[in-house]
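In what follows, a single structure is set out as structure tokens and then discussed.
Yeah, one chain of the complex is gone here, protein chain that is, but the others are all in their spots.
Showing chain A:
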């Protein structure tokens, strides 16, 4: 019966198919133009990065040709990338998560405890991932099902979890000297051709997340929920569960980041992750993800993280004193925001 209905439905609004053009095409549907328009936030961030590096190099051409500088950035940058990328999902979903530093500390603490107890570091990584997932779920549920403001609730959770770590550890760190001999260390934290191997894992994570964001149901629903939660609900999307999932994703990313930072330093500190709060947040927004939700860019966020991590090294290497670092941090953030505002139209 439904077969017989179809001919009528071919033209519900009264146009014959013959009149319709075969395919839509943009008047200037060049692939390059489409690519630029689709990725203009990420490309804008890349432009900011290139200009910034050019300025540093003009100031001091010799230092930027030395390898150790890049090497040091490539050691710490991956840790940031594992939290910047999930945060792009969170911000696109219309939320914010300020609890990831404590989640980094908590999950890596579990990792340190497991390794210190003599288990294989792989077991420790698994335990850290489970911890990160559970903490992400806890924070997400609190925000979503508790109906709390994510800005305040995650800030509270950050203090709460960090406080728990401090109470139990009383400021004492954990050294993991036997880590260097393990297979896990060679896979996740050694060097290949002089390049810290973490960066390859981080790049893989960025690529996977970019696909998740643009080519997966999860990313599609995150964007729709951030754009118009009422419509998403009307179309049958479980808005609350999508929101919880972005917090879980952040928890997992924070667990990986925390574990990597412990593996780099062979030591777990009760403050692990604390220093990442502001640089990571700045990276997301420098990267071109707007604050209002609905749109975002994973690749832009990653480039934003590269930019932010080069500011400090760049300022010092360019011959300025460390006192200039904060000033340049602020300058880059403000200039990026102005650039993105000019670059992106906001639809309401």
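The definition used in the following text is that contacts are C-beta pairs under 8 Å (C-beta built on N, C-alpha and C of every residue); 3 or more make two chains touch, one makes a residue touch a chain; residues count from 1.
Throughout what follows, contacts and distances are computed from a predicted model.
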item	value
Listed names "cytochrome-c oxidase", "Potassium-transporting ATPase KdpC subunit", "ABC transporter" or "Betaine-aldehyde dehydrogenase", with the criterion being the UniProt name of the chain not displayed	"ABC transporter"
Full-complex contact with the absent chain, from A:196, A:294, A:314 or A:339	A:294
From A:122, A:137 or A:218, residue that would touch the chain that is not displayed	A:218
Sole contact to the chain not displayed, among A:228, A:271 or A:343	A:228
Contact set of chain A toward the excluded chain (per top definition)	1-2, 5-6, 8-15, 17, 19-21, 23-27, 29, 34, 38, 211, 215-218, 220-221, 223-224, 227-228, 230-238, 294-295, 345-348
